[in-house]
Structures are given as structure tokens and as C-alpha cells.
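For this view, one protein chain was removed and the others were kept in their places.
Think of it as A, B and C in the order they're written, each chain with its own count starting at 1.
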Amino acid sequence: MGNSFGTLFRISTWGESHGGGIGVVIDGCPPGLPLKAEDIQVDLERRRPGQSKITTPRKEDDQVEILSGVFEGVTLGTPIAMLVRNEDARPQAYDEMKEKFRPSHADFTYQEKFGIRNHEGGGRSSARETIGRVAAGAIAKKILTSTGIEIRAYVERVHEIEAPEMNKFPTLEEVDASPVRCPHPETAEKMVDHILAQKKAGDSVGGLIRCRVQGIPTGLGVPVFDRLEADLAKAMLSLPATKGVEVGSGFAGTLLKGSEHNDAFEKRDEQIRTKTNRSGGVQGGISNGEELYFRIAFKPTATVLQPQDTVNIDGDEAELFGRGRHDPCVLPRAVPIVEAMTALVLIDHRMRQAAQCETFSF
Amino acid sequence: MGNSFGTLFRISTWGESHGGGIGVVIDGCPPGLPLKAEDIQVDLERRRPGQSKITTPRKEDDQVEILSGVFEGVTLGTPIAMLVRNEDARPQAYDEMKEKFRPSHADFTYQEKFGIRNHEGGGRSSARETIGRVAAGAIAKKILTSTGIEIRAYVERVHEIEAPEMNKFPTLEEVDASPVRCPHPETAEKMVDHILAQKKAGDSVGGLIRCRVQGIPTGLGVPVFDRLEADLAKAMLSLPATKGVEVGSGFAGTLLKGSEHNDAFEKRDEQIRTKTNRSGGVQGGISNGEELYFRIAFKPTATVLQPQDTVNIDGDEAELFGRGRHDPCVLPRAVPIVEAMTALVLIDHRMRQAAQCETFSF
Amino acid sequence: MGNSFGTLFRISTWGESHGGGIGVVIDGCPPGLPLKAEDIQVDLERRRPGQSKITTPRKEDDQVEILSGVFEGVTLGTPIAMLVRNEDARPQAYDEMKEKFRPSHADFTYQEKFGIRNHEGGGRSSARETIGRVAAGAIAKKILTSTGIEIRAYVERVHEIEAPEMNKFPTLEEVDASPVRCPHPETAEKMVDHILAQKKAGDSVGGLIRCRVQGIPTGLGVPVFDRLEADLAKAMLSLPATKGVEVGSGFAGTLLKGSEHNDAFEKRDEQIRTKTNRSGGVQGGISNGEELYFRIAFKPTATVLQPQDTVNIDGDEAELFGRGRHDPCVLPRAVPIVEAMTALVLIDHRMRQAAQCETFSF
Partner (left out) sequence: MGNSFGTLFRISTWGESHGGGIGVVIDGCPPGLPLKAEDIQVDLERRRPGQSKITTPRKEDDQVEILSGVFEGVTLGTPIAMLVRNEDARPQAYDEMKEKFRPSHADFTYQEKFGIRNHEGGGRSSARETIGRVAAGAIAKKILTSTGIEIRAYVERVHEIEAPEMNKFPTLEEVDASPVRCPHPETAEKMVDHILAQKKAGDSVGGLIRCRVQGIPTGLGVPVFDRLEADLAKAMLSLPATKGVEVGSGFAGTLLKGSEHNDAFEKRDEQIRTKTNRSGGVQGGISNGEELYFRIAFKPTATVLQPQDTVNIDGDEAELFGRGRHDPCVLPRAVPIVEAMTALVLIDHRMRQAAQCETFSF
């Protein structure tokens, strides 16, 4: 309860940032898919700490091992278990965390909920938990790609530095050209500089990630609670440090009138299409074949290297002196995580659509 | 699949806007709760069309019948089924909808997904579906209230007219004092005028609803996928016409630095509290005892009484002449729906917390 | 939780034997299926009390109303809600049940679990609850029939009177030729006489129902927990009065050695088939294309018209004088219920198979 996601392509993640390791089990993966550890490693590299000068210097190799569900390089249809061992633990760095609650982290709430917590590095609330999501998402993406669905997330704004709107669907290479994963080169450069400045000042910043998906067939999404955007919203707000999500026209769309906001239909290339796409590819909770797009708000990293007011576990007021090696901005590494969660939502709805609407003909 | 919500306090809604009726089944309701139809009717009245001059003139009585799960005025712990009959059907008003897809409605996507649709009034995608949610939410609210949890939603912005920030937790009476359900009287008045102007012009507007919750104990929410904010986000984006949700500091919070955004801890009234509440009452997906708050973006109503470009079911371009009796702004009637969904999320997490963390002692 | 069954073709039943009514919601029904109330009424008639001299004389019309999910005679793919109103309540007949716990009924355990119970006629534990299952099963059967799957249950033993083994797959007409629903005419006659004798003596009897299914494709059933026989076992033991289930060779098969029990493969009609079928159509939890068969043990009806020792709600010893109009043997009316539950299991697994193994090709 709480550590699984999806109904038909269902993943269960486990693991704390410090301990034996981090992993995921996928139940429901279609059989017959060619799959190697390298297929997964590619996305793990994009998520890995220490990959560039703007991420944490913490070094984690994050080599994935496929423990089950694959035989002679092909998926069996049985559960796929994957494991990434933990390493580079420096428990001494966490002595302060044992005694004091870090502001805007999960230390206090985990202690309140469970009456116990792994105080080393955030335990289960650590972003390291997302390794399992990325590993599972890599498989989902591979399957979706084979059907013509392409998912692309990128950093659109860091703090106050925002990229101009891009009509073109950026390539993976364009996104990854800069370590900040913004496909607009000039903006990317400014973002990198800004992040480095925060790092130097012991501060942190947040921003926005945009995710775009092309090639989605019509019909994905299930009324009424499992609308496509509802499941995407849950997927996104289940990520650490997220504070909001908007689909299509989003919050800005509330400033338009109905006559300005509606997406008129037209016939284009012999297909029913919308002239505009304020809906963001979803209408009534179901994909309409247009580009799906949404944005996620990430708050600034809670770890700052500055003294902060807090209390200790006895409830007495104390001061916390930030330490540790953390990302001054989580967004660049969150890009593959957003893609992974998007892929997990889409493959699940693709399978649900097949089950209900494509199995029988009357 | 798709029409149920919750894990332990689980609801299943059913019904189209035209047909036998609308209903809900609640599975998992605690036994022993005193319950009368009137407990539910109160919230249905707040959701009902035709309740004021700024809502649709469509008249629906929406009398709820409790069919099961209650015996001699007390819940049995067995499923509670509730039914609201449909009435006032004017199928002739829907002839145009049979032939043409209404822009930014679900006509086209339902047709694509299911190969068939109930073209009378939106069928399952109609906001009428939310009756079941409100009925179930009324029961959840009654239980939560008995534990000291109070949920209050209200309209914060209509189109460009926004209420000033309110520190005070408004009373239900303050919210319902104006038909627009904005507890700031001067703003409410402007909103009403603006909505009436849109109605006259055959246009529509959207806006923002804020929801606030007081009295939540610490510990609600389950890492990692079922974080409290993730489940709330799904709940909100499962509502018709929603385009975004933000928790706590939300999108604006991304413009702050970590040193500005963090909520320092302090000791207050012998309790561990945060000095500020940018987290919005949730940290690491778990409630921290502070006020929970979030905002939801509602797009302008898709039905406008103006000619619009569209296509017919054969894919040929056509013009739609809006008709029917619709709300020029859905927000006032959405307020009780937002409260209902919030209550459903909270009661479910309260029960999950009891099951995992309060059943055994070692 | 507890009142829903299935994952993709998911039903939720509700209702007590006395109160507003009994019903079911089906979520996940494929769209496009022609469906009328009469399709469902046929099976309800087979389940209905008062249908013959060997069932309870209680009269219930049990007319089903389809409240949603069907439009112009065709399923929409949205939830199908069905309602059967209660009638013929004689609450005065239940005064004794208010004060005393009936032996081997659910009065005591419901009271212990929920702290409250509907003492009129068994409430939720009444066999009347199965109306919802039969209604949903009728739709599942209609879909399965369209794919060539045929389900046939019949009474094989009543108390000590057992029908000889039948190689032939009996027709529905053969089963329903006798009110006892045993397709072997001479045995059926003896069963009827025996049941009437019990009725006269104020006693009751149980027995065995066999269920057989032909036309199942290979591949249904999901390892490891949702094996086809595991889901069937749960389905059967979720029925009132059941005490056991056995698949294929069952309990008798434990008296054979492996060399005697194994089903050798052969090539027959250009297909891989087994020479014998002790497996009962399932191997490793997955259908192998042979006939699926299993048997269910039903205990004798707990209501007997004889004085019995019991205690009252204060825990004091008392004597219960049986009353009311009950079936001296539940098996004849349980036949359509067994078929319904079987259909629900099979359609769910058919849809799961489509989702996982037929959606993508690599």
C-alpha cells in the first residue's frame, strides 16, 4: 500500500538511500520484449548523481542487475525484479540528522507517522528511491517507443530563468546537450551559471519541467477517477519536491474565456484534429490524439548549506548547520524521472484500453 | 476500473446525466455512524443546479435515497448504496450533439475510446456524475468532523477577479453568504456581476478554488506513490474542467530560493510546529499537523452560446450553435465537490494509518 | 473492500435482504454489447425463491432495473448499475432473530465484527445478496458465450443421493428439466423426494454442485497468486453455505500415485491435448484448453424448523424455535450463482490475458 503504482503494468519500489540497496519489481510486463541491463542503464545514467558540475558531487555508480523475468534476453511475462546496490555511505555525515529535524524534509513527518525513521540520508524519502521508477520506466518507454509514442521532458524554468516557448518537439540530444537539460542553448547556459552561483552561496533553486508526448493514440484514459490527467497528476506529485502540476493551458487557461479557450475541431490530413491544443491532448480524461503536455513545479532543494532554525527529537529548539553533498537544483536529474512516470501511466492505460475496448467484438 | 476511488473507504460511482439515475456505492464505511438522508442532502443542495441566478436555470431536485448499509439510522459497516434519479430530460435539446462533436467536451474522445457514446447531455462525462462523489464525501466529512478535521473550500478567483489572501479560516456561513462562494464579500459581488455579464454574452469563465483543512493529525499520507498530495492531486484532476493543482507554495514557490522557502521548525504550545507553512501541511508526502491547503485551476465552461467550428461524426467540418442551459462558471457549484474529494482522500489515509501504524504494539 | 470482485471486469455488490434493495455495479464492461433487462432476468428467475415446490415458498419477483451504462440497448463501456427492489418483508417474523443468535448463521459474527447488525433476515449475509452476482454474471456469460465458452453447473449430490458420472456435457434444458437441477432424471427424482421429506421434517440437506466449462482458450490464469483455480476457489468459497472446493481430480486425486495421476500429452485433431484430464483443465494455474471442471460442497441450510440451543444477545442461554420460509436445500438455486461466479472469473482473466499478452507485438 503506497509503494506500488499502476494497475496492469504495476511496479513496486523498495529501498532506502542507505541500506542494502534500491529496487523495483514490475508485475504485468508483456512477454517477448528484448531486454538487456543496458536498456535500463541508459536512463539511470541520466538520473545518476555526480554526472555533471551542477549536480551533487556524490558518486554513485548505480549499476542495475536484472534478477528475474528475463530469459535469454527476452521478457518472460513474469515479474521483473531489478536491484541497484547502495554504496558510498558516509553515516558519520548524518550524525546531525539523527538528532535534529531538517526543515522542509521528511524527517519529522516520518518520525511522527512511523515512530521510527532511518536517519541516514532521508531513508525512503530520499530521491534515491526514484531509481526503481526510472528502471521500470525505461522498460515502459521501450515498449511505448515500439508503438510510436515518444516522451520528452525538459527543464523550462530554473528559478526566474525561463526558456522561450518551443513549438518544435526537441530531440533527446537537444535536451541532453546541456547538463541542465534545457533544449534552448542560451537559456541553458544562463541556468547553469545561476545554479553554480547558488551552489557557491550554499543556497538552492527550483523551477519547472515540461513534459511533452507525441504519437499517443486516441482513447487512452478511463473516466471518471482514472482520467489520464488525474493519473499523471498523481504520478508527478508522487515525486519528491513537487508542488504542482498543470495540464494543457493549466493555470494560465483560467484567465481566458470559454470562447477563447475552446479547441475548435477541424479536418486535417483526413483526421479529426483540433485547431488549437489548450486541452493539452486530453479531453474528458481521454487522449484525443493531439500532443499531450503538462508542467510540474519543483520547489527549491530543502538542503541548504546555511544555519537554519529547527528542533531536535526532544522537541527543543536547535540550529541546523547544513552539510552533505546535495544538488543545488534537482530539476536536471528529475527530467528522466518525469519521463519514467509518464511512461508508466501511458503503458498502463494502453493495456487497460486493450483489455476493455479491444478484446471482444460484438 | 476507473470508476472507483480510495482503498479502504472506497467509492464506486455510476450513472450518466440522462438515463435511470446517478449513484454511488461506498465500501468500507465504519459501522455505528448515525446517518440520515438529510446529512447527505445538505451537500447535494450546494452542488445542485438552479440554486442561484449565476448557475444554470436547469432544475434538478436531486433527492438522494439511501438503499442499503444503514439500519435504524446507523451505518452497518456494509456497502452504502445511494441513488439520485434523473429528471428534467429534454432529449430534443440534444439533437445537435448527436451529429456534431462539441469543442473541448468529451464527445469526440468518448466516441473514439468506446466506439459509442450517450450523446444526451454528456453522458458519463457530465458534471452530474459528481453527485455520487458529493454524497459519499458528505459521509466522509461527517466522520472526519467527529475527529476535529474541518475542510473548507471556496472560490478565490473568477477569471481575472481575485480575492485578497485570507489568513482567517472562513466559516461555512461566510463562504455560502454569496452565491459565488467567495468568502470576501466585495470580491464576491464583483464575481457575481462578472459571471452574469458572461452569461448575457453567451460566454463563460473559469478560475481558482482554494481548499483548506484544519485539524489534521500528523502522519497521514503514505510514501512513496500514495503521498497525501499525490492522492489529492489525482482527486482534484479527476474532476471535470480541472487543468491544474498546486499544494502549499505551489508554482509561485519555484520563484523562491531554498533559504527563503524552507519552513523552519519551532516549539509552539509545547508542540513541534513550523514557523511558516510553504509546505502546505505536507512534508515528504505526510501531514505535519499544519494547515493543509491547495488550489485547483478550473477552465472556463466549454459550453458557450456562440457558433463554433467543429466536425460532425462523419468527420466533415460543421458549425455548432451552442444551446442548452449551462453554468457560465462552474466554480460555485464545484466548491462542495472539491470538499467531498478532499474528505474522501483524508478518511482513506486516516484508516490506512490506523491499519498500519496503530493496530499492533511491539 | 470486500464487496468487490474482479480486477478488470469488476463488480461491486450492495444491499441487505431487508431494506431498499439489492444491486450491483459493473465497472469495466466492454462497450458495444447488446443488452436488455431480459438478458439478466433469465438468470434471476433461475435464482429466484418460490420457483418450485422444493424451494422456499417466499415470493420475490426480483425484477431487475438497469440504471446506467446502457444506451439504446447497447453497453457504453461505463459502469452498469442494476437494482432489484426488496419486497415481501415480514419484519414481525424476525422478532426472535433480534434477541437470539441463530446457530451456524452469521448473526453472532456480524454482531461481533460490526457491533451492530440488521437482524431482519440475515442482512448482508443473506443469500439474497447473490442477486447482484447473478445479474453481473449474466452479462459476463453473454460475452463469453459470444467467444464460444459455455458454462454449465448442476447438482451432483444431495445429501447421500449422488448422480452417476456423466461424460456428456449436459444442456441447459437437461439441467433445468428437474427443479433440483440434476441432469440425471432418475437421480433428480430421488433428490426431489428427499428434499421434500426434509422439508416436511423441518430439517435440511446440503450436497455437491459440479461446474463444467467448455471452449476455454489456453492461456487464462495468471501465476502465481491469481491462478485460475485460486480465483475460482475464492469465488466459490465466497458463496454462502460453501465449505469446500476441488478442481479436477480434487481430494480423490490424492489417492493416486504420480504415475497414475499425470495427464499424458498427445496430438489430437492437430492440437496438443491431454489423454486424460485429471488436471481439470488447469495446469500451473493456467488453462490448457481441456474441459475445466470443479466441485463445490454446500453445507445443509442452517435454518431448521426445530428447537435449537443458542444464546441471546446478552449472552444468556436460550432456545430458538426455527421459523420463517427457507429452502430445505440451497443447491438448486445455487446452480446459476455458481455459473455466475465462474463467468466473472473467466471474463476477468480473458481481459487480463488480452492486456498483457495480446496488446503489443515485438
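Going forward, contacts are C-beta pairs under 8 Å (C-beta built on N, C-alpha and C of every residue); 3 or more make two chains touch, one makes a residue touch a chain.
Keep in mind that what you see is a predicted model, and the values were worked out from it rather than measured.
Participant: With touch as defined up top, name the shown chains that contact the chain not shown.
Facilitator: Within the full complex, the chain left out of view touches A, B, C.
Participant: For the full complex, which residue in A:83, A:135 or A:175 touches the chain that was left out?
Facilitator: Going through A:83, A:135 or A:175 one by one, A:83 is the residue touching the chain not shown.
Participant: Just one of C:17, C:288, C:342 or C:359 touches the chain that is missing; which is it?
Facilitator: C:288
Participant: Please identify which residue in B:2, B:15 or B:28 touches the non-displayed chain.
Facilitator: In the full complex, the listed residue that touches the missing chain is B:28.
Participant: Touching the hidden chain in the full complex, which residues of subunit A are there? Just list them.
Facilitator: 1-4, 7-8, 10, 12-16, 19-23, 25, 27-28, 31-32, 65-71, 74, 76-81, 83, 113-118, 123-124
Participant: Which residue numbers on subunit B touch the omitted chain?
Facilitator: 7-8, 28-34, 77-78, 143, 146-147, 223, 350-352, 354-362
Participant: Can you name the residues of subunit C that touch the chain not displayed here?
Facilitator: 1-5, 7, 13, 101, 103-106, 108-110, 112-115, 124-125, 129, 157, 159-160, 198, 203-208, 218-227, 229-238, 240, 242-251, 253-267, 270-272, 274-275, 278-280, 282-289, 297-304, 306, 308-311, 315-317, 352-353, 356-357
As a working rule, only the chains that are shown with their structure count from here on.
Participant: Taking each chain's centre as the mean of its Cα atoms, which chain lies farthest from subunit C?
Facilitator: A
Participant: Based only on mean CA positions, could you tell me how far subunit B sits from subunit C in angstrom?
Facilitator: Whole-Å distance between the two chain centres: 39.
Participant: How many angstrom lie between the CA centroids of subunit A and subunit C, rounded to a whole number?
Facilitator: 45
Participant: What whole-Å value do you get for the distance between subunit A and subunit B if each is reduced to the mean of its CA atoms?
Facilitator: Computed from C-alpha means, the inter-chain centre distance equals 26 Å.
Participant: Counting only residues that touch at least two other chains, what does the list for subunit A look like?
Facilitator: 7, 223, 352, 356-357
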